[in-house]
Structures are given as C-alpha cells and as structure tokens.
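Here the complex is missing one protein chain, while the rest keep their positions.
Up next is chain A:
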Amino acid sequence: MAHRFLASTLLLSRTSLSLTARARATVPAQYANYVTASAVVMAGGKAKKAAPKVKAQSNSFRKKKAADDDKGESGSGGATRLNEKYYKPSVPVKVEEFLPSTATKEHVGQVLGFPSTVVPALAQTAYPTLLSEQFELIKPAALVVRESTVSFLEKVDKAMKTPSSQSRIVLTGEAGSGKSALLLQTVSHCLSAGWIVIYVPKATTWMNSSFAYNKVANTTSFVQPLLASNLVGQIQNVNKSVLDKITTSETAMVGRHEVEKGTKLSALLEVGVKDQFAAQDVMEVFMKEIGAQKDIPTLVAVDEVNSFFRPTQYLSQDGKELDPEHLKLSKLFLNYISGKSTFKHGAIVAATSDTLLANKSEVLDVTLGVKEVSPYKRLSQTILPWTQGLTSVEVPNYTREEAKGVFDYYKKANVFFDAASEPLFLNKFITSNGNPRKFFTACAKGI
C-alpha cells in the first residue's frame, strides 16, 4: 500500500517537478525508508484475532465498539504520520557495484547497485518515473544484471569506436519489460567507462507544453530557453570531469556572448546555464564540438523517445500543433537520432515508453516493426523520414534465473515478509509471466 500511498506525496508526483522543488520536498527522516506490503496488513490482522471491522457509517443508532480505537488512528488526516503497525522500515541491502567488470555473464541474476561515482550524476537528471518510485521504496537504487543487459552492453562497447550514425538503437518491448532499466544500466556503464553521457529520462516533458517557447524571427522554428538551460546544466553536472579535457576548436557566438577558441567545454556550458537565451546556441556548439573529437565517445540516451515522433502539444501562431522538428532543441536531437548529424565516436540509444497511451507514436511503432497497420493508412509524412535507419532491440521479460535473483533481493530488502520458498517464487513468476514490473507488484503488494 505504501506504493500507492507514497505516490500521492510531493516527492513522487508524476508531474514534471523541477529538481530544486524535488530536493525541497523531503520526507521526514524517520519515514525515509518505509515500505509496506499488504502481507503485513494481513499478518497483523490475523495476529490480533480481528477487532471487528469498522463498517460504513449508517444512520441507524449503533453502539461504538471499544476495539475500534486501534484502527481509526491515522485515517485521512495522518498524511505525515505513518501508522507504525502497517509501515515497516525497509532494509538497505548491501549490493556490489554495477561496473563494466561486473556486467558479465557470471553475474547474470545478481542485483547490482549503481557505483558511488555514478549516483550523484544520475541524481542530476532524475530517474524515469515508475522506476524512481521503486527506488524510493527500496534503497539503494539497484538493478538486476540480465542476459539482455550483457549482450546489449557488448553492442554498445563495440560502438565505442564507430560513428553514432551507425549505432542508433531503440529499445522496444511490452509495458514494464525493463526498457528504461536497461537504458539506465547503459548510462551507468558508459559513465563508469568515461564516456560523455547526455541522458534525457523524460523526453515527454520537452513536448507537452510545460516549458516556455518563443518563435525565432523569420523562421518556422521555436526555441525553449529554460529547457535548454536546464539541459545544459544537467550535462555539465553529469560530465564534470570529462568536459574539462575538451576545448572548442573555433570562436563562436552564443546568444550575446562570444566564446573564444580553446575554451573548455565546461566553461562553454556555464554560459548556457547563466543565460538561458544563449543556451540553445550553447547546445548546438557543444554537440558539434563533442562530435568532432575522437578521444572521448558520446552516448545520447533518450527515454520516452516516442514523444519525438508525434505532434507536440505546442501550438504554432496559426493554432496548429507543432512537430518536434519545429522546436530547435528537439530538432537538434532528432538530427542525431535520425543520423543526419553524427558523433565521430559514439552511440544513440533510446527507449520507448508505454506509460501514457496518448504519447504513443504509431509512426515509430510501424517503422520499427512493433506494430502493423493497414497499408492504406496514411502515416505522417513529416515525421516518417526521421525514423529511417533505426534498429530495434527487444527487451524480453525475466528469465527464471534473473527473476530468482530479483526475488532473493526483494526478500532481503523486506519488500515481502513471507518465507522465500520455491512455490512462492513460482506463484509470483507465473502469475506475472516474468514481466519485471508485474513481478515487483506481485511481490510488494501480495497480489
């Protein structure tokens, strides 16, 4: 129940809160690790030999029973007070670090945590929505090493020395099958390996009219100054150590500022952080510079990439919906995703998201072969060209070995309190069909 309960607090709101707002919205210290399972509720109920349940209020005269006291405590008013009978603290589990050396076949089925060097970087960009809710419940943030992880990371490592236009991969699969998780593992892997990583956990927020936008004079394009500035700040914080090694190759004008040749890229990004109206130019110069050098490979990781391939919620001055290519920042990324621009060494990895049905992109699903539509159906001709040349990698459900590892981890983390037995495992595994998200809810909520 904590899963649903905590989802209603400010910390886990599904709307796009700024990072500062999220940092401000702290949970009281004693409740920071709370988790519950309905198994606890059921166990507690049986142990007490049931004080009679409080029935719905009726108009008829009814004697109030004394034993109702222990039930009626928190009710609706106790938003900050968690009833200690129902909420037990979760146990932080000691896990090894997920490093390039540990992401191997021998470790398949083991749950490994993000390395201490990577966690502050990931905290800058925030985790994908539903995964972040799981990470709030079970600390520390850790993901299981899967066969698909190992094979995918091998692919990414091969892409280290090739242009990014040759490695444009989209992770597909059913809802809850682990696409965002695999993307997170790729990001962690590349950060540990010293790549430049540009991670966008929620691309939907770029397109859903939540940031201010201004028209660029004499063009049909629009800039989103604040969004660009936020992104520049995130990239700077995530890649602090790496960006000092690269300098600009020529003088450039960014907004009203002039950036001289030989400036460190971290200083270039600082300009974009301080002046949001220069941030778009800063991004363009930055992407060009990192693409032109061969020493450090670049990873562009975009989650919820389906929002790049459908009309946005922004309106043009005629009142028509804008396509992502009309927003300068999105177009910059679309150029790299579609292969029109390329990094000399790097890869583009994206993941689709089934979180909101309204955000699904039929064009992308059809091009990747995930969905079939009637050949008479006319797909958007403006969006279709951007999807050419993308390779699809399907993320399957858990294998038994992987699910077992996760099951043991959940037991250690107090996600469920029943004895960890083979029949219980089989129950959860079969009812959820190995789907990672359903497996988690099966274990956490006793469903």
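FYI, a residue touches a chain if its C-beta (ideal position, glycine included) is under 8 Å from a C-beta of that chain, and two chains touch if they have at least 3 such contacts; residues count from 1.
We take it that contacts and distances are computed from a predicted model.
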Hidden chain of the complex, named as in its UniProt record, picked from "Ribosomal protein S13", "tRNA (adenine(58)-N(1))-methyltransferase non-catalytic subunit TRM6", "GPI transamidase component PIG-T" or "V-type proton ATPase subunit H": "Ribosomal protein S13"
Residue among A:Y86, A:Y314 or A:Y336 touching the omitted chain: A:Y314
Chain not shown: contacting residue from A:F222, A:F286, A:F309 or A:Y398: A:F222
Listed residues A:T102, A:S209 or A:N359, member touching the removed chain: A:S209
Touch list for chain A against the chain that is not drawn: 209-215, 222, 313-319
